[in-house]
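In what follows, a structure is listed as structure tokens, so that the remarks can point back to it.
Chains shown are a subset, placed as in the full complex.
Residue numbering begins at 1 within each chain, and the chains themselves are lettered A and B in the order written.
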Amino acid sequence: MRNQAHLKLLSKSSNVGLARVAVATFASELDFTLNELEEIKVAVSEAVTNCIIHGYPMKEGTIDIEMEITGDKLTVIVTDYGVGIEDVEAVLRPSFTTKDEHMGLGLAFIDSFMDDFKLESELNKGTRVIMVKVPERYKQVKK
Amino acid sequence: IGEIRLHIRDDGIIKVSRSLKKIANDVRKKEEELKKKNNCSPSILELSKKTGYSKEEIVQALEANKAPTSIYETVYE
């Protein structure tokens, strides 16, 4: 199977829901369980919320959400063009946060819910989260 | 974490995944109720406030209930 879609959003918190349903609907072409779809939605929420809160703390910006299905594999790439991250290693530690009222678990959630997860960032250029997930059901068939 | 299906989100809201069918039923019921009470159809925003489901949950639940891609599919069924 092969499919592709691209969603471009303004960094408003009211748009997180749109990102969630779009990715979940796109993903549902693969044999994900409802629970797996829920995990994908949480991962997308966390990535998009990070763009809104951390990537564009002062002014509104654009968020790109690229979705792709190749074979049994879903890839979702969430990109912002905001402030970027100085030390990518540091923010990946669970409970690391630069905002007091936050818990620093977003990236840890993404990591645990998706099969593969990469964080790329350049200071003052922006941040990109690459997430991959394959239906559990499919992995078992192949074993 | 995934086992518990309880997700603690950035905004502190705890969410549990709910069945789309239940959401669709609850929303339709609430819609009827508000229609009778106010003599006009409620908006999705009101339904979201009154049922506690998010707008996107409601949209997805209603789409799952019936999803013809084009009128043709309904007509030719």
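To be clear about the criterion, a contact is a pair of C-beta atoms (placed from the backbone, for glycine too) under 8 Å apart; a residue touches a chain by one contact, two chains touch by 3 or more.
Everything numeric in this text was worked out from a predicted model, so none of it was measured.
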Whole assembly, copy number of each distinct chain: A x2, B x1
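We adopt the following convention: only the chains that are shown with their structure count from here on.
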Residues of subunit A defined as touching subunit B within the complex: 17-18, 20-21, 24-25, 34-35, 38-39, 42, 45-46, 49, 53, 102-103, 105-106, 109, 112-113
Subunit A-touching residues of subunit B, taken from the complex the two chains share: 1-2, 5, 7-11, 17, 54-56, 59-60, 63
